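The following block contains the structure, expressed as structure tokens.
All protein chains but one are shown in place.
Chain lettering (A and B) follows the sequence in which the chains are written, and residue indices restart at 1 in each chain.
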Amino acid sequence: MTDLLATRMAALEDREAIRDLIARYGPLADGGDCAGAASLWTEDGIYEVGGFGSYQGRAAIQALLEGESHQGLIHGGAAHVLSPPVIDLDGDRATARSYSVVFRKAGDSWEAHRASANLWQLVRTHEGWKVAQRVNRLLDGSADARALISGEAS
Amino acid sequence: MTDLLATRMAALEDREAIRDLIARYGPLADGGDCAGAASLWTEDGIYEVGGFGSYQGRAAIQALLEGESHQGLIHGGAAHVLSPPVIDLDGDRATARSYSVVFRKAGDSWEAHRASANLWQLVRTHEGWKVAQRVNRLLDGSADARALISGEAS
Partner (left out) sequence: MTDLLATRMAALEDREAIRDLIARYGPLADGGDCAGAASLWTEDGIYEVGGFGSYQGRAAIQALLEGESHQGLIHGGAAHVLSPPVIDLDGDRATARSYSVVFRKAGDSWEAHRASANLWQLVRTHEGWKVAQRVNRLLDGSADARALISGEAS
């Protein structure tokens, strides 16, 4: 009985840890802690950003966030808001799917500058759960973004 | 002690399962998996959509999502983003309240096409938690939408 409880507890803790990991991205990105944001990934993790490109490794992800585009965004006023993710656990690996909406200050209000689908490939490491790959695609009507959010992407 | 732990665990698992059920709606709706989205409801479940109408049964809900209005929306670029819900458990039944914001591609950015209150009546079935009724009302200042989100709807 206690063994079964421990197994059920571990599943809840894994889901909580993954939810926490994903929730930390926006605050680090908007706060300008670029190394902190990059450390959510594994050492050789991949961040594929719709409309930008694919970045592999913490140094490349940190450099992306330190670049002119992201820095201009956060210094002009921005909020990288991520939705509650759909999480599918599979032992020491997991996938999560979530929306991200980037709001940007525009005049007296904010505009939804980007609305994207995100597929997260997560892995349990000795440092806890980390992002092995995050694929982000703009929800602009394209079939690949729709496949990504629905879990049908290959 | 172990019995009490099991009871507390079950409550956490119920909340997690309901959170997961609700989080799956957007990805299925935006991905165009209309049968999958409808299967979140019970066989005779109800989806009342503010500004559209009331749809009962999985077939009717699937047909709504396969219809011109929803298909036009997702092929033009859309994100059905749902907020973290407020969940109230009551044995084999539960209610949840959440916001939904539908973003629609408009020019170079996205506009908040709909911002709604949602009241979910949930029920535990042999297939797990399902939606018995989802009432969606546009937050346009009307008293009934405000009552719905605050939990004061009759």
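Assume a contact is a pair of C-beta atoms (placed from the backbone, for glycine too) under 8 Å apart; a residue touches a chain by one contact, two chains touch by 3 or more.
These numbers were taken from a predicted model, which means no experiment stands behind them.
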{"item": "Sole contact to the chain not displayed, among B:Gln56, B:Ser83 or B:Gln121", "value": "B:Ser83"}
{"item": "Residue among A:Asp20, A:Asp44 or A:Asp92 that touches the chain left out of view", "value": "A:Asp20"}
{"item": "Residues from chain A at the interface with the omitted partner, ascending", "value": "2, 5-6, 9, 12-13, 16, 19-20, 22-24, 26-28, 30-33, 36, 74-79, 81-84, 103, 105, 109-112"}
{"item": "Touching residues (missing chain, whole complex) on chain B", "value": "1-2, 5, 8-9, 12, 15, 83-87, 97, 99, 101, 111-117, 138-142, 146-147, 149-152"}
